[in-house]
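My questions will all concern the structure given below.
The complex is shown incomplete by one protein chain, all other protein chains being positioned as in the whole.
Coming up: chain A.
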Amino acid sequence: MTTASTQTASTQTDALVIDGVEFGSRLIMGTGGAPSLDGLGAALLASGTELTTVAMRRYSPTETGSLFQLLVDHGIRVLPNTAGCFTSKDAVMTAELAREALETDWVKLEVIADEHTLLPDAVELVDATEKLVDRGFKVFAYTNDDPVLALRLENLGATAVMPLGAPIGTGLGILNPHNIELIVSRASVPVVLDAGIGTASDAALAMELGCDAVLLATAVTRAQNPVQMGEAFKHAVIAGRLAKQAGRIPRREHALASSAMEGRAEFL
């Protein structure tokens, strides 16, 4: 009993801390791909997320409802991104606008090389990270699954590094688990697995590899039942985190019986 309650307590205090802010959920949600604001709100609530990304675009008076207000109303902290930026210059300008509009100095920095791969452009990413850190931003750097680049971004002052599992929107899962583990093992800032997640087990794997959190959008918003999938991810992230902390058994080449051989009944 004592052990069980201690375990529960340790799970409850296992908060994700980013820039001094505590989050009870290790699932960061994106908002892209949802057909309606109402549906999105329901999926976000089901996922239990406490931090959610938004993009910055031209204001349209015909747009019904405010995404920012929806997040504020649900007590979800907003993480603006620089989605759609191909250059450091555009990303810095977008981050400045987001800081003004949403009154936060947190930014998910996304500098994309081309529309075909949507992969981060390392050169522009490094340049933008340097400039934004210099201007007082807390940079969440969306990066390739490259351990060298991830460490470089951290050394430039990134608040968190966000390596991709697979290209945005592919749902291919984690293509290079070894690199993700390597990034985690050397990082002293939070590592958030971002992009490529297809289903719940991918998110659980990310946590088992040691990531501090998982960020996903389309896996939920474009699922056939987004609310149900949001809930699935909520549990997957918790399960993966617990499994990581619990310490998995080593992999073995040959079978190892779990039942003792001694004391077997003998039959004629």
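Just so we're on the same page, a contact is a pair of C-beta atoms (placed from the backbone, for glycine too) under 8 Å apart; a residue touches a chain by one contact, two chains touch by 3 or more; residues count from 1.
Assume contacts and distances are computed from a predicted model.
Engineer: The chain that is not shown, which UniProt protein name from "ABC transporter ATP-binding protein", "Sigma-54-dependent Fis family transcriptional regulator", "Dehydrogenase" or "Sulfur carrier protein" does it carry?
Structural biologist: The missing chain's protein name, per its UniProt entry, is "Sulfur carrier protein".
Engineer: Touching the missing chain, which residues of chain A?
Structural biologist: On the side of chain A, residues 30-34, 37, 40, 53-59, 61, 63, 66-69, 72, 78, 80-81, 83-84, 93, 96-103, 108, 110, 217 touch the unshown chain.
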